[in-house]
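One structure is given below, represented as structure tokens, and several questions about it will come after.
Other chains dropped; remaining ones untouched in position.
A, B and C label the chains in the order they appear, each numbered from 1.
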Amino acid sequence: MSEVLPRPGDPAITPELVKEHGLTPDEFDRVSKMLGRAPTFTELGIVSALWNEHCSYKHSKNTLRTLPTEGAAVIQGPGENAGVVSIGDGIAIAFKIESHNHPSAVEPYQGAATGVGGILRDVFTMGARPIAMLNSLRFGSLDSARNRYLFAGVVKGIGDYGNCIGVPTVAGEIVFDPAYDGNPLVNAMCVGMLREDELILAKAQGIGNPIICVGARTGRDGIHGASFASEDLSEASEAKRPRVQVGDPFTEKLLLEASLELIRSGHIVAIQDMGAAGLTSSSAEMAARGDVGVTIDTSLVPVRETGMTPYEILLSESQERMLVVALEGHEEAVREILFKWDLTAEVIGKVIAEPVYRVTDGDKVVAEFPGSELVTQCPRYNVSAKEGADAVRLRSIDVSAIAELHEESDPAWTTLKLLASPTIASKRWAFQQYDSTVRTNTVVGPGGDAAVLRIRGTDRAIAVKTDCNGRYVALDPRVGGRIAVAEAARNVACTGARPLAITNCLNFGNPTRPEIFFQFTEAVAGIGEACIALDTPVTGGNVSFYNESPTGSVHPTPVIGMVGVIDSLEHITRSTFRNVGDAIVLLGDCTDELGGSEYLATVHGVTAGKPPRCDLDRERGVINTLLQSIQAGVIASAHDCSDGGLAVAIAESMMCNPDATTGAEVDLTPWASLPDRAVLFGEAQGRVVVSSGEVARVLQIAAANSVPARRIGTVTSRDGGLLIHVGSQTVRIGTDQLGEAYHTAIPRIMNTTAQVAVIDEVEGVLV
Amino acid sequence: MAAMITNHLHQKIEAQVALYRVPVQIVPRPGILDPQGAAVVGALKTLGFEAVADVRIGRFLTVDVEADSAEAATLSVQRMCEKLLANPVIEDFALEAPTVQPGGRS
Amino acid sequence: MKFGVVTFPGSNGDYDAYHAAVEALGEEAVYLWHKDRDLKDSDVIILPGGFSYGDYLRAGAIARFSPIMSEVVAHAKRGAPVLAICNGFQVACEAGMLPGALMRNISRRFISRVLPIRVENATSMFTHEYFAGQVLRLPIAHGDGRYVADPDVVASLEDAGRVAFRYSAPDGSIGEADNVNGSVNSIAGILNESGNVLGMMPHPERAVDPLLGVPDGLGLFHSLLAGVAA
């Protein structure tokens, strides 16, 4: 070990300074023991960056270990920059989802944009060409100007970055709920494609190999952003604004092309994105994965600002940078490839045999840690988990006792109200700002259930979707966790795709609170059960804790990103009715369940009751029924039944594609024994609305999978409108009326509020 | 329109409401990455402007506002910038001297 | 027939243009690197969509100075076809190959949609396989698509029949309601004086495969093929 001295001007290591760096006294002792001395300021910075929640997963690792990660299709499970699954023909899909919640709460446009940039890098560092982006967003009610500002800024940030890179944004979900006031969730998912032999890992190898810093220059951007992401949001965050980084999608596009060329060139052995905690975490993690030593000279890192200290260079979160381990002697070849793309590449260190993580400033050693202990010795915490009293209370409320409003005497009123609720209404206002057709692979884009992308040169396609209902998770985390996986699988299966694997983004509150940790462990348990039952292993993900505003924690929101494969382009199925005269069939069964429904939230303003049961055998049966009928060619359309229940699912199937609307006549009287509102708006799981010209075959296939199925009606022409016989009444709504409610709800809110127009404008002019 | 206001000597004087144009410069804060500026520097150099050392790109606004005086005009535009026109996260702004525009009511 | 697809730093429609030529038409195509000065004997040059130089400063402003552009301009001067799509249209205007400029959409937002596009000029080398007044369905995906030009320039475009496409209603009627980005006279595409340079905001190269939707872009490429064959 070499002697490490404080640099002139380093602040003294006081308990306050340690606290500011987010380290507990125990953690500080742990570092001192590891070093056999007190850390220097630079070392303190390194540790605080690596041991904060965002990088270390210290509160989540033990729980995440319980998730199923094995599967026939899995090529690369959790632990790398992205998961990788095989879809056959020697082609693999790399995918990963990540949160950028806190930066987006402070600066929505740049926060969301840099979130997209980060997840793109995670995928192309695996050697995969990004082919699609998704995003899963949560905001408080659009009644508040602040929330409209966040919504507009985030959507524009996502669009501007992805559009500029030329990767289509094809799917996602947006939910509005007061629970997210002051703490929006911004999760971005990237899907990439590679040949199985093109896979490359972020594992430093080969003693003497040079470590090269590639891409943008390093500035003082986002220093300690990683620890930022691990704190509750408070007024104080306002003061942290300067930490937010500015994205440069143009440089990212060059970096994307250069990196793929570099990887294919065979001149490098490993490549890793410099994401949270920048150079520190990327170098330390690469070394740990390869179980080798590394030495980095910060004075060689290309900087954008003068007078940057090693501390700043190590912790900077300047975007659009990569760390590469090249083959010794191939430095020039690497430089040439980057030069072709107008990018720089500087050798800043090398892989060494000596088991240390060493940082120098010129020849002065400024930080040194034994072996990979920085990563391996990171503390792990098991918090005692105990369900919160509120959850128990809310769940025990008998929601069937909630009296109907007098308007509800006409279910048409309720149906229109639900279709116009921003969570259910068309998100076209948002996804119309995303280029969803570039690269000409998008067979089914935003607007239906999952998106479908063809795989050029094969007869295959993949389907992708994100889903999560945080309300269910808040009321019963285990059931909510199961449903998140089941709904994503159902959405993917509706397009004809076999669900293959998932990535997940676990957005929760402060894990040191027992009731939050309970939500976390239970939700993860539920996700695990569903993944085993549906044979969709977890290939990676991301945990975002401390999603709390002054008013408390957000709904626990474990977002599931699902990838499925369609073996023949013939089988691609859409969610809207196609042929007048087709039979409308409901796969699955109606129940009296209303708990946690959008109906209760929108019409009665309550989030209460038991969420719907989730029978995983049933879910598997429904998925198999879908796939078998689609392969048999007996299904014309399939739309999953989720938020808003059966009435909403049927209405969406009629008019969510404005260019091809139909009518529908539906008879739900067979469920007359159940309350009408439960039949129409209840969110019983395991249900799909399909249209078919060969009912008998569909019912037969359903029976063979022991899935209840029943013909509930007929697709009629547009002028027929929606006609529902339920209980003792008949509901009539014109197709145009339905479309008007569904398609204009969000534009009316967003386009008529100048406030948003402008703030959006300010964002607009920024780029 | 004419309004009666009092000056610092507490004399009643008549203030003319006029239309003032207040130019506003909005620039990226020092240290904040300016990708546009960087790209333009590159382009200028390839165009042979070797001597260019740096370019920062922001926004230039002209705000026309009715006010009793240049001071009042400046003050209100100042508030507009703080409230809306500039993004304090990444931008600084500066106001130039107002000029009276023809066509303001009086 | 050989298509030369220019790749500027930040281009992303080059991939789609290349595959339209090779997969949908079965023709030859090559990528042309912005730093090169060689058009590799291409018959048709495509300036593709994307965000050349990030659209920084102004869309197309920096790309127009790429070394390859002087060759593209020369190619056009020889009367050979240049198809400038979306960002390519912006580059062509900045380079003075086409009049006018493209500014931020009137809505101030990026717009990604499949829209009815009416064919105005059905006699050019790019459009003679269509009929005048035909309403195509083509994708658009742009934030800076509002075509502007001095009134006299617009008048001369209209008089000379150099307006190739307009944004329209599904029934072909023209009106501000369907003028998606606020372009003057709903202009979606224009020709240069000699008719061998076409600039358009819609993406014909994204509409050539029935799997992805109505392949209404094919007519444009077939026009070029027929034109050269004849």
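Couple of notes before you dig in:
Simple rule for what comes next: contacts are C-beta pairs under 8 Å (C-beta built on N, C-alpha and C of every residue); 3 or more make two chains touch, one makes a residue touch a chain.
Please read all numbers here as calculations on a predicted model, not as lab measurements.
For the complete assembly in this file, the formula in terms of the labelled chains is A x1, B x2, C x1.
Please note the rule applied: only the chains that are shown with their structure count from here on.
The pair with more inter-chain C-beta contacts, choosing from A-B and A-C, is A-C. For this pair, chain A with chain C, the centres built from the Cα atoms lie 36 Å apart. Shown for chain B are the residues that touch two or more other chains, namely 35, 39. Shown for chain C are the residues in touch with two or more other chains, namely 53-54, 56.
For chain C in complex with chain B, the residues that touch the partner chain are 53-54, 56-57, 62, 65. Residues 106-107, 110, 216, 219-221, 241-242, 244-246, 248, 250-251, 304-305, 318-319, 342, 758-759, 762-763, 765-766 of chain A touch chain B in their complex.
Listing the residues of chain B that touch chain C in their complex gives 35-36, 39-40, 43, 46-47, 57.
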